[in-house]
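All protein chains of the complex are present and in place, except for one that has been dropped.
A, B and C label the chains in the order they appear, each numbered from 1.
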Amino acid sequence: MIDFKGVFPPVVTPFTVNGAFDTKALKFNLEKYVETDLAGILVSGSFGEGAYLTQAEKVAVMKTARTVIPEDKLMIASTGTETTAGTIELTRIAADLGADSALVITPHFYDGLMDQATLIRHFTAVADASAIPILLYNVPLYTHLNMTVETILSLSSHDNIAGMKESSGDVVKIASILKSAPAFQVLTGSGSAFLGALTIGAIGGIMGIANLAPNEMVQMMNLTARGDIEAAAAIQRSMLAPNKAITTGYGVAGAKAAMDMLGYRGGHVRAPLVDLDSGSKDKLRAILQEADLLI
Amino acid sequence: MIDFKGVFPPVVTPFTVNGAFDTKALKFNLEKYVETDLAGILVSGSFGEGAYLTQAEKVAVMKTARTVIPEDKLMIASTGTETTAGTIELTRIAADLGADSALVITPHFYDGLMDQATLIRHFTAVADASAIPILLYNVPLYTHLNMTVETILSLSSHDNIAGMKESSGDVVKIASILKSAPAFQVLTGSGSAFLGALTIGAIGGIMGIANLAPNEMVQMMNLTARGDIEAAAAIQRSMLAPNKAITTGYGVAGAKAAMDMLGYRGGHVRAPLVDLDSGSKDKLRAILQEADLLI
Amino acid sequence: MIDFKGVFPPVVTPFTVNGAFDTKALKFNLEKYVETDLAGILVSGSFGEGAYLTQAEKVAVMKTARTVIPEDKLMIASTGTETTAGTIELTRIAADLGADSALVITPHFYDGLMDQATLIRHFTAVADASAIPILLYNVPLYTHLNMTVETILSLSSHDNIAGMKESSGDVVKIASILKSAPAFQVLTGSGSAFLGALTIGAIGGIMGIANLAPNEMVQMMNLTARGDIEAAAAIQRSMLAPNKAITTGYGVAGAKAAMDMLGYRGGHVRAPLVDLDSGSKDKLRAILQEADLLI
Partner (left out) sequence: MIDFKGVFPPVVTPFTVNGAFDTKALKFNLEKYVETDLAGILVSGSFGEGAYLTQAEKVAVMKTARTVIPEDKLMIASTGTETTAGTIELTRIAADLGADSALVITPHFYDGLMDQATLIRHFTAVADASAIPILLYNVPLYTHLNMTVETILSLSSHDNIAGMKESSGDVVKIASILKSAPAFQVLTGSGSAFLGALTIGAIGGIMGIANLAPNEMVQMMNLTARGDIEAAAAIQRSMLAPNKAITTGYGVAGAKAAMDMLGYRGGHVRAPLVDLDSGSKDKLRAILQEADLLI
């Protein structure tokens, strides 16, 4: 079984001013990430505007990424769609293109009908059909669905479900899962609750803030591992404001603008999302400076 | 400007047991609907599992439907996607295929970022580019977004935005819109609040229950128009249980099963949705009988 | 059994500038109301800052009110508290002071524990012990609890539970109740959904807006009764803005300010609520003028 321990950025998908996928910019960013101690990369996730990509574009992103990501780092592909058949198909393509694992979001358009039995059926069918290990993706912020601890525990016994990305930010939930399934690999999706997640047993995180601050997030993990909670907490508190700015604040447009400021190539977002105006950029720059990410 | 007065079923998209789009079944249903006093048909909406259809399938549905729907009845196509560019493109295709109007749902994956200015920008861009009139689609049940009265009023002044489908079930909202924009064509999406919507000024409805009970819904509208509220209210109360069964109860799988019972061809749903088991079918049959839809 | 058909204002409790209950102001208002076609009066409800009154003050309010309200108009007293024993006691006092009926809100501090069985036990115990008929009070806005249709139907068969005040604004809920219990007396608590409620079978309303516009609300009811929906709808639309201003807008402080403008004596609110500042009063005055309540 793959070891998912570590920090993973859910990389942004850079677009040109005309809205086209900017292959060069993605490569540029990935080349910087692979020189750090990041454990791997997630492509086409919700932070990568995956909901705005066609299937052909997702294929292009995976192909590009795998050329840069070396074998000793993991490439996780986000392959969830609204249908079971569509998810199985995209997961098959991801495996063919060299993804090490597939992250599968809960289908959610008919969220009122996605009862726990339905979710179990869906994930089981996808995991049964997949050539690579599956990670469950629970993200109530976007799906308005919350997989219960019972559902997660039930799925955790599947041979091909390695773990999950838990993005509710609820550390009690992570604790409850690990109490009953200590070997299940839980990665938090919350950059603000990273320390809390680690102390209760999460093995790492797939967090938007790792696009901006990969080294700081890796360091937080190392400090926690050797029991230096105070130093880890200092980094955690320092990351709160930038993390908020690029999630509930400005969203992915904020992340892209921040990356531009920090020497990456964030590029443009797709409409209806909108790039940051200059006033917002000034505020964001001040937040990055206050957090010592920008000098 | 098109007159949208009347009742429209958001038709289900029948699938075969293997999950393929069943062209013949759709034709069969449409041929029955066009012989009633329904004002027209909505294709590929949320009740038509639009979220589960590829773009090629949506094209096939529209082509099939237009061959059956005569010129004196409206074909409305649901063309909203998550991106502005994607919505413009699908709306263009719909117009080319003979749709009279396009129903555009609020983009919602990043619902926390879809502020009212962003929604206005999105709908304005789509309406500017469209060759056919646009209907806004507000459906918090699925989108977890609620367009404000102010946003709707702002968009109501656009020459190419004819009206909206208001599916929150909130009759006060409809009243508030019509107070300021009496010519804006509001169709309710709630079969249970149809009478309430009509009495406050809605001009009709696009309601799942019209797949099952087209004549009853048309009759409710006629009775209300001639002031016979008591008779209209009797139908409304009678439709409550079947309407609930096919929406928040069993969802579209319930609607399809009910259609099979009533002489239509509902067909199968796509996974992760699941067809009704026999116990649920028995309960549904009893509900249809109690409402005098099934003898 | 008492007939609750008609319009009832949930009267405000006027306070002096020092926060004391202003007996004279309450009398002044009641004397005006009893000369209209209002069916009666509700005292100490949520619109009467009942949550801010001590038990002694509630007694004083009831005593004062009964001296003004004639026998041919109903005095309904709000007697619900958090405990079953406390509610029984206050209901006994209300009966002794001449209340015709008691309105009992769902206990709600521990709302997560108030399951439907608990609510049934509570209301049954209160109704069993009460010398006067009970009206259930469902108001999710304040209680964050929503009694289900099943719970209401179960309680509707109690000999001493005459009906309910339904303040969720959900006309479908009213329809569902009356479908199964046509004799249950449902009064809406929503001034904005009054027409919708009436057309589906509600027998009247206990609505904050009746403090300001008693005659308009009575007229809406009369017009609906004789099938003149268009005229009723015109009043309904006209009442939307003032109703919003005194509920979700400015709340009871807005209602009191509006009453002062309209020749009643609204008086002050109690902290932490705060009286309207002059800017807000100007906006409110414009709303009242626009609705033809103020000339």
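A few remarks follow.
In this section, a contact is a pair of C-beta atoms (placed from the backbone, for glycine too) under 8 Å apart; a residue touches a chain by one contact, two chains touch by 3 or more.
The structure displayed is predicted, hence computed values, not measured ones.
Taking the full assembly into account, the omitted chain touches A, C. For the chain missing from the display, the contacting residue among A:T23, A:Q116, A:N146 or A:T199 is A:T199, taking the whole complex into account. The hidden chain makes contact, of the residues A:Q116, A:N146, A:N160 or A:S176, with A:S176.
Touch with the chain omitted from the figure is made, among C:S46, C:T79 or C:S176, by C:S46.
Contact between chain A and the unshown chain involves residues 169-172, 175-176, 178-179, 190, 192-193, 195-196, 199-201, 224, 227-229, 232-233, 236-238, 240-241.
Residues of chain C that touch the chain left out of view are 19, 46, 51-52, 82-85, 107, 109-114, 118-119, 121-122, 125, 141-142, 144, 248, 251-252, 270-274.
We take it that only the chains that are shown with their structure count from here on.
Relative to chain A, the most remote chain by averaged C-alpha coordinates is C. Chain A and chain B have Cα centroids lying 35 Å from one another.
Chain A and chain C, compared by their mean Cα positions, are separated by 50 Å. Residue positions of chain C touching 2 or more other chains: there are none.
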